[in-house]
Structures are given as C-alpha cells and as structure tokens.
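Following: one structure in structure tokens, then a few remarks.
Here the complex is missing one protein chain, while the rest keep their positions.
Entry: chain A
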Amino acid sequence: MKNLESNDDDWLKNGLFDCICQYITFTEPPLHCDQMWSPWALHGESPYNRSTYRYTPLLAWMLLPNIYATPHFGKLLFVTCDVLSGVLLYHILCLRGLSSDAACRFCALWLLNPLPIGVSTRGNAEALLSLLVLATLLCLELKRFFMAAFFYGLSVHMKIYPVTYALPIALYISTHGKLEAQKRGVFRMLQRLFNKELVLFAAVAGAVFFWLTLAFYCLYGWDSLHETYLYHLTRRDIRHNFSPYFYMIYLTAESQWSLVLGLVSFLPQLVLVLLTSLAFHADLPFCCFLNTAIFVSFNKVCTSQYFLWYLCFLPLILPRLRLSKKQGVGLLLLWFAGQGLWLMPAYYLEFEGHNTFVYIWLAGLLFLFNNSFIMVQIISHYIPETVQQRKKTE
C-alpha cells in the first residue's frame, strides 16, 4: 500500500489520477494486485491460504495468466471489462430508445469516469461484476432469458450483492406476458411470479450458482463457502469506513447488544430494497440502481469500490431524469462533498494519528443523509418506464 506523505501540501499537490488512486488505497485496506492470489491456484493449493482473499476461486483461476504471461494481465482484464461495460451500456441505451449519438454521450460518463478507471487499474475486480450485471440487463432487454439467467447466476456467484436484483428481475420477467394481464396490486404481482420464463430463469441461474459453488466446495471445502459468502453476510468491520454504523459497531463490538443492533441496522436496508423492487421493477435499470444505492448506503460496511456497483447504472437512468443541469451538478457536488468531509478526518486518523473518531462518525451520518437526499431527488425527478410503455416499444 502506498502511504500518503504526512505533508498536507504534498497530498494536495498530487495530480488528479494520483489523488483518485490514493483516495482509493486510502479508504481501502491494503490490497495488492490479484496476482497475489493466483500462485496458490497454480500450485493446486487453496487461494484461501492467502488471508483476506474473500472471493470465488474462479477469480484466482481467471488471473493465472498473471503468472504465465504478464503480471499486468489482471489489470488489463479489468480495464477490458470496463470498456465492454461501456459497449453494453450503449446497446441498452439504444434499446431503450436513445439515438446513437445520445447513447455515446451517456456511455462516456462511464468510460471517461476516473473512478472506475482508477479501481480497475489498481487491480480491483469490480469491473467484472459491472460487466456481468449489465450483460444480464441487456439479455433481459433482448428477451434472451437463458443467457440472462446464466450471467445473473454467475454474477451472484462472483459477489453476493446482485441477489438484491432477484425480486425485481422476477417481477420484470413475470410482467412480460400479455398487456391485459397487467393488473395492479401486490397480490397480482405475486400471482404472476409463476410463469414458464421465470421458472426457466430461476432454474438456469440457480443451476449456474449451485454447480459453481458446489464445485469449489468440493475443491476447497468450507473455506470457499465461508470466505466467499458467509463472511460478507456476517461481516462487521470495526475499522473506519463510510458506513454510518461504523462507530456504533466499533464501540459495541464486545457488547451483548451487538447482535440486536446488527439486526436493527439490517431492517432499513431490507425494507427499502423490497419496497423499491415492488415499486420500480418495470424499469429494471432504475430499480437495480436504487436497490444497489440503498444497499450500499445502509450497509454495515461501505468502502469506495462499492460505489461502482451503482455507478454503472447511472448512464442508463440519466436520460429519463428530469433534472436541470444546475440541479444535476449540485447533486454531484453534494455527493463529492460528502465524501470529502469523511475523507478529511479519516486521513488525519489513519495517517496522522489524530483522534477523529467522532468526526468520522458524524461525517458518515452526513454521507448517509447526502445519499438519501440525492436518491429522493432522483426518484422525484425520474420518469420510470412502465410496463405499458415497455409493451408499446416491443
């Protein structure tokens, strides 16, 4: 991990790219390039022998060319995934009715965004997840449910957060039927869940997830289940991060109330994700964006790479967002300001040794308010695609 100089002037003088890289390394625990995981896979050992490896072994296998070909293979792969994500965004935007020029302009928000560039060139695999999730959306848009299910099953195997898309995808597929069958009501929605395309989707996605997980369980045992999935479900990181719960978790780590507080903090996330799935499933990119943004904002751990999980949907929702440029720029600046207000005390804690825990906690709460306010503005000014509109365009 590159340590920041303790001189504030030097830190401020760094170029934009360096700033972003340092911002990412600064908010993340040390994470060397993925090549550190592959040697274990090469020698037939478990990649979980490498402590802090908490991903599917598939990722370590995919990065074996780091050993055979070039140590930069992993970064090149993730950068390629970034670019391919841009291609998928373009196609989805065109299918949603945008002209080619307009679609290119919105894709540029992802392709020229320094955050995904920095994350991928650092050797982080988030771009792979973005690619799989966008591939799922594109296949659903093209009504290719088998391929959509394959990509979705694979994405859930790679990382657990796409499981929050299960309900909106199910409802989306179930409303693919005849227009006159689209009666409103939660009960009708649940009734429509039993149709053959949905059963096919569930079967294929479930099979891909199940067989991959089983194969790696047979190879690497309980570690593969625990480190890939269970660790993330029960993770409670006492170290400082963007989550509003961080300081509460740190102070109550050994308290008898720890479990209760954990459950209490999970409820807002769960209820909001369920509600959003029911409310906006007809416009899947928008629903996935909101689900992910809510999931990340209310999560017990939040680091900067999680932002990519919902940023990849931004080019898809912006065309239907009725905000003025001034309002849009204002919200963007608010989002950055919230992060900046957190980064400042966190820097002084980690690299200068000042006791800024209270300020970090307050900044975390403010960041939650920021994110909530931004989501409220987006929801209020968005024109979601309805089932009727979708049918008319098909």
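Brief remarks follow.
Keep this in mind: a contact is a pair of C-beta atoms (placed from the backbone, for glycine too) under 8 Å apart; a residue touches a chain by one contact, two chains touch by 3 or more; residues count from 1.
To be clear about the criterion, contacts and distances are computed from a predicted model.
Chosen from "Phosphatidylinositol-glycan biosynthesis class X protein", "Methionine aminopeptidase", "RNA polymerase I-specific transcription initiation factor RRN3-like" or "Large ribosomal subunit protein mL46", the protein name that UniProt gives for the omitted chain reads "Phosphatidylinositol-glycan biosynthesis class X protein". Only one of the listed residues, A:Ile169, A:Val204, A:Ile294 or A:Leu341, touches the absent chain: A:Ile294.
Taking the complete complex into account, A:Leu278 is the one of A:Leu200, A:Leu225 or A:Leu278 that touches the chain left out.
Where chain A meets the chain that is not shown, the touching residues are 1, 3, 6, 29-30, 32, 36, 50-52, 184-186, 238-239, 244-245, 247-248, 250-255, 257, 261, 264-265, 268, 271-272, 275-276, 278-280, 282, 290, 294, 297-298, 349-358, 361, 365, 368-369, 371-373, 375-376, 379-380, 382, 384, 386.
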